[in-house]
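All protein chains of the complex are present and in place, except for one that has been dropped.
Letters A, B and C name the chains as they come in the text, with residue numbers starting at 1 for each one.
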């Protein structure tokens, strides 16, 4: 049983963390902080948690956080980098669900996130928490940079192809679609129901913050620079990411279906569907899993990978719990057995 | 550990039963039948169950069903009444999620369901499976008639008022709204996405099959005939029922909020919200709970009860599992600890 | 051809007014004001208007507004009451789509709207712009208080019953459901897509601002005080109001279907459906019409009226244009021939 704190629990990744941790057999929730909601019962704000979480939001208190074994940051970008050092020094493990520790090149990070980085030395130390890529490093990590939602879906989708040098990495395309919850719980006109429902659009085509993160992942895997066109779109639904990935394969005669099945066969949360499948985002809604299908339309040289996750689970809180399980030596699937809801 | 069979598992209550039973610590799923889908893997039809249910649909086989401890019927109305006797005779408990055993007056049943009843004597024996009403009878029951979704939300909402004789039972109103999944998974124009999305309507105002079921419940509770106007509506969403209930109270000075809190304080799955609340259907989505709030607008004589459930869980499969737990002496909450998803 | 100005055109009633007025044969749009968006092209904010509206938002300019024949206020409550006198003095007609002139009893208004009224004398003069009730007065009006959305649907639904003294007016129930656009285009957590989609709830059960407006209407019609319980609900869709109305009828043997058909037979925008119908909100989406159906379930004493409108059209901008047509002697249906979209 470990003691866990959550900093910034009023957003969607926060409530999702609470949903997962409340049912985790080895976790005791010690504190959940929110300056603005201090004193409010968690289950008053999130009534789905009634009977499951008996806590109030509190103002962040360093002493309490330092007495935890692990602190999750479910905060906006730029918060964790100011608090992590103190916690790590106190022997507390840190998992940041925001972007502070994801990008190794500080200059790149500062350009895309529009602020100065407060803890560049911790970035060096931090482990990028994609278990399918870095499981061994996560075991030892003091600071884990939990991946972004788009980067999780896109990286897992391309990983076996790029790792095996099977595609032209100079011009890959990731056409990605996300549910609205990815934009968070802050009040804004752009994510009002009446602005988003019954409509669909691309956004950030000139450049999205997840582009450098994905490019870093794929370049590390390829051990070479990649050329990626990444276009995110906004879906009129709450949860789910669907990445449709395009790349050119030389015809090596490799059976790509087999390749993917073998590559992921021991992974508890990466699921390769039978040949010919089309994964639906609802098949992963609420569950910590990435499902994929591999296509080669008309037998041509363009391979199409379809990759779906729940952006709040495998794309955020679920992956964070998976990282926690690995870092503390628990069963990697502990607390993550939730079956997706369908319909 | 009991052996459980499901007859008719291809609809929404079927897949929901599977989601719940697959995670139940004392249940072994032995068979799930479907004539039309025999030979198809369950997780091919319902990919959310991949990794959790390793079964194929089979043609119904009396021998296998009779070797179970319990058989659920997740079939259309009129199926269970033809098969129940044989199972009961073999010592198998039966829980019918359809309407075959809900209405005690056979003539009324035959009028509303448009067919002759095949097993009137079993109707007499069957226990109406609303635990908050009939927990003791359920413990001994061989046949349990699992309540309809609307009747669950409406009955639980009115129960404390009617039981305590506080309202004029001659003219009560239940304005109920349901998500589309209540209409089932059969192909029909009326429940197509393009017919239902972004629109709202009442239906069956002249008379809905759940009206006699609700009236029977309330009359039994009141020990007198009730006058109920019941208008169901179709919501452009998948899961959830919201019943808005209206009745006239004489001013006894009774604190209705306290009354409800006391009435339901020991119930694991009936949750009275704090005064002034408005339950959202999403607060119960995926979970086996009915949440209620009590209002008396402008301090007048009209009391307004707001009652929400997930129609597929507390309104169907979850309540069926709750009934199973009671009937087999398990912890009533076993396998039902799922926290609703929000957002 | 009249010159028309719009004050406050950046909300949903504003863009809807623009959609209607841009296609109106006797209207020239002269100015649309918005302090915050001054200088922005209207069709940059609302790209559906590209090719139809060639205007920029401007800061409100008294001289320009006073040179109009008519000014619409599509502003928050409390704005029109500060500007109307000056316009009326300059011979400009005013139609306020907000609530400033709807409630005759100033004390009641101030209680429900939480501010002091700035122009009580104009309230006396203002005509409540429900054409089916006040057509003759609208013809002469200088100030028209455009009705609220709920009050339009509920008043038109109850009107023939109450006018003819057929129901017990001491305890009527209006169970009303609205799309989210009724809450406006302001940024707020409560109307975010992820808060509203796939869920349903009642709100403001203790008291909603439209209650005194509806009560005023019905009391004037009945020439007696009415007792009304009004519970609004939030639908997971953008446009549409569905009011389900309940009242007790004494059994006069009146044919209610005929009564409604006769009552509304000359009304261009009140449509009584054939007996047994259930109006869908989509049947009025984008159109300026209220459709109604009359039921008397099981032949009992409770009459159920189903009444639907598009809250942005007959519930706001369309009714405002209808009022303009009446006030300026145009064909009442001019510019309002838009056929609702289905699906």
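Definition applied: contacts are C-beta pairs under 8 Å (C-beta built on N, C-alpha and C of every residue); 3 or more make two chains touch, one makes a residue touch a chain.
As the structure is a prediction and not an experimental result, all values here were calculated from the model.
J.: Over the full complex, note down every shown chain the hidden chain is touching.
T.: Per the contact definition above, the missing chain touches A, B, C.
J.: I'm checking contacts with the chain that's been left out. Which of A:238, A:272 or A:321 qualifies?
T.: From the options A:238, A:272 or A:321, the contact with the absent chain belongs to A:238.
J.: Just name the one of A:24, A:52, A:93 or A:177 that touches the chain not displayed here.
T.: Touches the omitted chain: A:177.
J.: Where does chain B touch the missing chain, residue by residue?
T.: Counting over the whole complex, chain B touches the hidden chain at residues 12, 180-181, 185-189, 191-198, 236-238.
J.: Considering the entire assembly, which residues of chain C contact the chain that has been omitted?
T.: Here the touching residues of chain C are 12, 15, 19, 22-23, 44, 46-52, 181, 197-198, 238-239, 271, 273-274, 279-280, 282-287, 289, 291, 337-343.
J.: Where does chain A touch the missing chain, residue by residue?
T.: Looking at chain A, the ones touching the missing chain are residues 171, 173, 175, 177, 194-195, 197-203, 205-207, 227, 229-231, 233, 235-240, 242, 244, 246, 248, 276, 278-282, 285, 295, 297-298, 300-302, 304, 306, 308, 343.
Everything below uses one rule, namely that only the chains that are shown with their structure count from here on.
J.: Mind checking the rotation angle between the two copies, chain A and chain B? C-alpha superposition, nearest 5 degrees is fine.
T.: 180
J.: Per-chain Cα mean versus the mean over all protein Cα atoms: which chain has them closest together?
T.: Of all chains shown, the one whose C-alpha centre lies nearest the global C-alpha mean is B.
J.: Need the CA-centroid distance for the pair chain A / chain B, whole Å please.
T.: Centre separation, chain A to chain B: 36 Å.
J.: Residues of chain A touching 2+ other chains?
T.: If we look for residues of chain A contacting two or more partner chains, we find 12, 181, 197-198, 238.
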